[in-house]
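Heads up, one of the protein chains got dropped from this complex, but the rest are sitting where they should.
Moving on to chain A:
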Amino acid sequence: MKMRKGELLVLFTLCFVLSLIAPSHSGFQSDELLVDNDEVGLPQTQSQQSSSVPKSDQTTVTPPSPTPRRKFSDSDSDSKIQFTLEHAFGDSDFAPAGTFSARLKTSAHGGQTLTKLRFSRNALTDAEKENFKNLVDGDDFYKIRLPSNVLSPPGKDFVVTSVRARCLPRETLDEHFVIHADGVNILGVNYGAPAPCSYPHPAKLPSKWSFNSYTILKNTEQAPRTPLFIQDVLKNGEEGEGEVVAPPERSFWAKYWMYVIPLGLIVMNAVTQAMNMPEEQASGQPGGAPAAPGAVQRAPSSAARRR
């Protein structure tokens, strides 16, 4: 019971302390569905049996770019392209595992951009399942690769990435692709499970041998431009000097606690001293008691003398 009490006390103090800090935390709560804050588009996920049906649909919005050659016009010509995903189990050779299909937009200026990426995974064969089991047992890598150029695969080289096989299995095999592309070139692929994958991880096999894929296509981001506002700064500087930007109104206590507390202390101090004074006098009396009558006596005598 005592323990409980102590815990409760701690809990209350914690609550109290944290409630002071917490008032704005609600503003920062992130939406868990959001994959990345700076992602270009939002992924749609479809959990389906592995088939040739596209699993995931992803549209990308090209960020507004200041360079004219990357801007799109309505006369952009579209063409459909496909490129294959290949996978390998440990050190085995790569074998086709699925197909990405996308639309290639060609802008009037010759720039080409991939959009509308779709992905279809092939079903795992029994041999592949066996291989995957071995990977999980040996805590080995499950590798995938993509061509670095989608128009003329494999381009300069394959873009390879891999993940520890133990990370993928959940209910199904969950995978998450982020393809970093620049025009028709694929630079790199972020590949892994959407869930955390810690080490060491219990070797677990999926109950359903199918892939649950998310795909995201990412183009490069624009760097924020250097602020160019010499006049603005001057104006603001003047304003800042002239009148202080009104801070949010706060309670009396929040504003003046640093004055109130010392004041309180001083008052307390004064009070205790005042309380002590009579006591001291009282305690000081015994020593001085014999003298006191003298003083009392003397006082009149001196008064008498003066007289």
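Criterion: contacts are C-beta pairs under 8 Å (C-beta built on N, C-alpha and C of every residue); 3 or more make two chains touch, one makes a residue touch a chain; residues count from 1.
As a working rule, contacts and distances are computed from a predicted model.
For the omitted chain of this complex, the UniProt record lists the protein as "ER membrane protein complex subunit 1", which is one of "Histidine-containing phosphotransfer protein", "Importin subunit alpha", "ER membrane protein complex subunit 1" or "Integrator complex subunit 4". Although one chain is not displayed, chain A still touches it through residues 11, 14-15, 18-25, 27-30, 35-38, 65-67, 91, 139, 141, 143, 148-149, 155-164, 167, 176, 178, 180, 182-183, 185-188, 190-199, 218, 220-230, 232-233, 236-237, 240, 244-245, 247-248, 255-256.
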